[in-house]
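See below for the structure under consideration.
A single protein chain has been removed from this complex, and every other one stays in its place.
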Amino acid sequence: MLKEMNHVKLGMIGLGKMGANLVLNLLNHGHEVAVYDANPEAAKQLAERGAAPAFQLEELVRSLETPRILWLMVPAGDATEQVLESLLPLLSPDDIVIDGGNSHYKDSMKRAARLRERGLHFMDVGTSGGTSGARHGACFMIGGDAECFKLLEPLFRDLAVPDGYYYAGKSGSGHFLKMVHNGIEYGMMQAIAEGFEVLEKSEFDFDYEKTAKVWSNGSVIRSWLMELTQSAFSKDPKLESIRGVMHSSGEGKWTVETALDLKANAPVIALSLMMRYRSLEEDTFHGKVVAALRNEFGGHAVERSKE
Amino acid sequence: MLKEMNHVKLGMIGLGKMGANLVLNLLNHGHEVAVYDANPEAAKQLAERGAAPAFQLEELVRSLETPRILWLMVPAGDATEQVLESLLPLLSPDDIVIDGGNSHYKDSMKRAARLRERGLHFMDVGTSGGTSGARHGACFMIGGDAECFKLLEPLFRDLAVPDGYYYAGKSGSGHFLKMVHNGIEYGMMQAIAEGFEVLEKSEFDFDYEKTAKVWSNGSVIRSWLMELTQSAFSKDPKLESIRGVMHSSGEGKWTVETALDLKANAPVIALSLMMRYRSLEEDTFHGKVVAALRNEFGGHAVERSKE
Amino acid sequence: MLKEMNHVKLGMIGLGKMGANLVLNLLNHGHEVAVYDANPEAAKQLAERGAAPAFQLEELVRSLETPRILWLMVPAGDATEQVLESLLPLLSPDDIVIDGGNSHYKDSMKRAARLRERGLHFMDVGTSGGTSGARHGACFMIGGDAECFKLLEPLFRDLAVPDGYYYAGKSGSGHFLKMVHNGIEYGMMQAIAEGFEVLEKSEFDFDYEKTAKVWSNGSVIRSWLMELTQSAFSKDPKLESIRGVMHSSGEGKWTVETALDLKANAPVIALSLMMRYRSLEEDTFHGKVVAALRNEFGGHAVERSKE
Partner (left out) sequence: MLKEMNHVKLGMIGLGKMGANLVLNLLNHGHEVAVYDANPEAAKQLAERGAAPAFQLEELVRSLETPRILWLMVPAGDATEQVLESLLPLLSPDDIVIDGGNSHYKDSMKRAARLRERGLHFMDVGTSGGTSGARHGACFMIGGDAECFKLLEPLFRDLAVPDGYYYAGKSGSGHFLKMVHNGIEYGMMQAIAEGFEVLEKSEFDFDYEKTAKVWSNGSVIRSWLMELTQSAFSKDPKLESIRGVMHSSGEGKWTVETALDLKANAPVIALSLMMRYRSLEEDTFHGKVVAALRNEFGGHAVERSKE
């Protein structure tokens, strides 16, 4: 199949923050990369860095020798589904599609089966490490055919930090691991954030950048997230310019839903998610109900709405 | 000691919402009540309803025959401590002091010991049922001397709804029960409120007053709190006039602290309390930290502060 | 359509604890009830109480005049689906199918649409109040056609306690309300249970039956669940004969999943569910991981498995 993996040509579809950085990372390691994005500007920019730009999916596919390697780095859900829908008719037997995005593992299991029926290969690859990781060394959790993985392994070796990839087994296992990874991430971030919340309300006058720095060096809780906390405070010592609105992109929710399905205990991950939802609202209906009830039975004063 | 309990004269100290209603309840049952409040207006108003007003603690104490019964209905903490401090020198052996407020059970245990040394009796009485209960039939959780309780029992029988008082044992047990009662109350209120939060965000168009009404009649979750929920929605169908700021007065916190001391599981009570604290803030520091972190590793946009 | 609702003949499918008690309740109010259960013994027993037994679905359907009323009281999920599958070919236009079980509201929405296509009516009816409520007066949350509800209203009036039914609107709204009702129930039960957990670990020696009794009379937390708590303790003062394994039947989980979908805050309901899952296990994998980690960084001793 793929003999000369030291020098591969692959097609990257989706050139957002993650996709573009993976392309640069691949180019750096001497691979050839054909690139495509719905926005032609993205391909043009990477062309300047050495990638081969394509402005149609067909063009991208035609530019690759079979068996082709196509790496999807597009938002999970509809976007991934649509790209796949357009892509499949263009492919030839033994071509490999890698979904490096944050797809739900159940979708990946279905997609692997769908591609298998057509003689194609589907690899679900969870990617972690943020944009800097994509550029300089990421972390990959990989599911799919073992044989396929063997072929692609040199690619992952180049893209990852040392020991930064793991072939986890059958289809779905890669995205399952990434999902749970993000669930853990939610919990770790909330734990760190709660710690600083307690510091902020205390009688002491801590320097948060220095606090995050000392906790990044030698402590039990040293971690990349703590280093990032230090970095954030170095830019804005009290985070005064930022609102505490915590968005989420789905994997945390999937982790909780999966935990419920499996009757697995995950209270901390669940709470971390719920605090994010809480942060999206300035006032809550449940708060109104409790305030109204306190007024009903105890005559406790309620605060009136501003308008 | 107290022989003729069918007709008692006692002194009520503290004529707020709860104290005043208990006085009216007592008068209704044919008891004589001497009343005192730091605010003389409160005593005057109850005088019009048949109470014997006093404008000094000394005056109140002097107006009672020994052994006296003095019922404190003042805010827990410093206020209770100060009244007690002023009161003790005025009392005679065998006088009974009832603390009907929301004192911490450990304070009540200490006070009982302190009074015992002086030959006085201290009863810790948790009172529930809200202001309407105080007026028309409340619920009492009673700790202190068994003998003392026997003497006071006719009084509790008159003030409570049928089966609405329980002598729980040694000093502190009454306020301990009241504390835990309030912890349960926090959890029940939050559970009800979360239910309506889910309804409010759903695709359906529920009438909340009718929902609370049907849940108050025949359902597993029928309860006084659900009836109060119905009452609240009858006044303001979407609670639009109320802000969801959930204050708290201490017993919920004490329940959680006590649970932690006892290594007793109380996650729901703890969370109910924490959601109350959350509601006091428009934005949170932990939210800022999480938002900043998401920006650091994933380049996710943060929302900027309004100013 | 149904003119003489004071005297109705309907078919009850599913004669378990809930179904059988509803039949007796209906018979009590002078209605005629044809009854069917996969287990013929159940129909025979109700025949002795005045119901018309059927031993085949066809027989049941044939015994009713059109437009027929068929009340399903079978377990949610596959069982309900199978009964419906068998039933639909036997029905005539304008027949009404009531699903009184705990179906997921989204299933009920699909079923209503499916029946509508065939000219049939589907009503989703959440039933609360336990087995005693089914027998003597239950609580119904009703979704479906408004016109259909009008016709059935006398039936609900007979079966429910006063004010114990609510027509909530379009299909799905009845089962949605029941789902959320059960979510609230989980939270209330956990809150009550945590309270007794704190009492049990305290230094005091409370009589739990008397505690639950006083809390059932006049207190803010008086509720049917508290009365049932009293009843449970009256049979087993320390619940020594019972293991604390908390099973669950689905609605609590659905409430949490729905809350997550709606980004509605429901931490207390979520935690109540997770504590139930936790109770199903004697040991946990997450516990092993934490214990192992404490050993790794601090040399803290781990407890060894028993075998």
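Per-chain residue numbering starts at 1, and chain names A, B and C are given in the order in which the chains are listed.
FYI, a residue touches a chain if its C-beta (ideal position, glycine included) is under 8 Å from a C-beta of that chain, and two chains touch if they have at least 3 such contacts.
Source: prediction; values computed, not measured.
**Student:** Which of these touches the unseen chain: C:T80, C:S171 or C:T229?
**Tutor:** C:T229
**Student:** Pick from A:R157, A:H181, A:H247 or A:H300: which residue touches the chain that isn't shown?
**Tutor:** Only one listed residue reaches the unshown chain, and that is A:H181.
**Student:** Of A:Y165, A:Y277 or A:F297, which residue touches the hidden chain?
**Tutor:** A:Y165
**Student:** Could I get the residues of subunit B that touch the absent chain, sorted low to high?
**Tutor:** 220, 253, 256-257, 260, 263-267, 270-271, 273-274, 277-278, 280, 284, 286, 297
**Student:** For subunit A, which residues reach the chain that was dropped from this view?
**Tutor:** 128-130, 133, 137-141, 160-166, 168-170, 172-173, 176-177, 180-181, 183-188, 190-192, 194-195, 197-202, 204-207, 210-211, 213-226, 255, 258-259, 262-269, 271-272, 275
**Student:** Tell me which stretches of subunit C touch the chain missing from the display.
**Tutor:** 17, 130-132, 189-190, 192-194, 196-197, 200-201, 224-225, 228-229, 231-232, 236, 239-247, 249, 267, 271, 275-276, 278-279, 282-300, 302-306
Rule of thumb we're sticking to: only the chains that are shown with their structure count from here on.
**Student:** Following contacts chain by chain, what is the lowest number of steps it takes to reach subunit C starting at subunit A?
**Tutor:** When the steps are counted carefully, the minimum from subunit A to subunit C is 1.
**Student:** In terms of Cα-based centroids, which chain occupies the most central position?
**Tutor:** C
**Student:** So, comparing C-alpha centroids, which chain is the farthest one from subunit A?
**Tutor:** With centres defined by C-alpha atoms, farthest from subunit A sits B.
**Student:** Calculate how many whole Å lie between the centre of subunit A and the centre of subunit B, each centre taken as the average of the chain's C-alpha atoms.
**Tutor:** Spacing between the chain centres: roughly 49 Å.
**Student:** Taking the mean of the CA coordinates per chain, how far is subunit B from subunit C in Å?
**Tutor:** 34
**Student:** Using the touch definition from the top, which residues of subunit B touch two or more other chains?
**Tutor:** 130, 190, 192, 194, 197, 200-201, 224-225, 267, 271, 275
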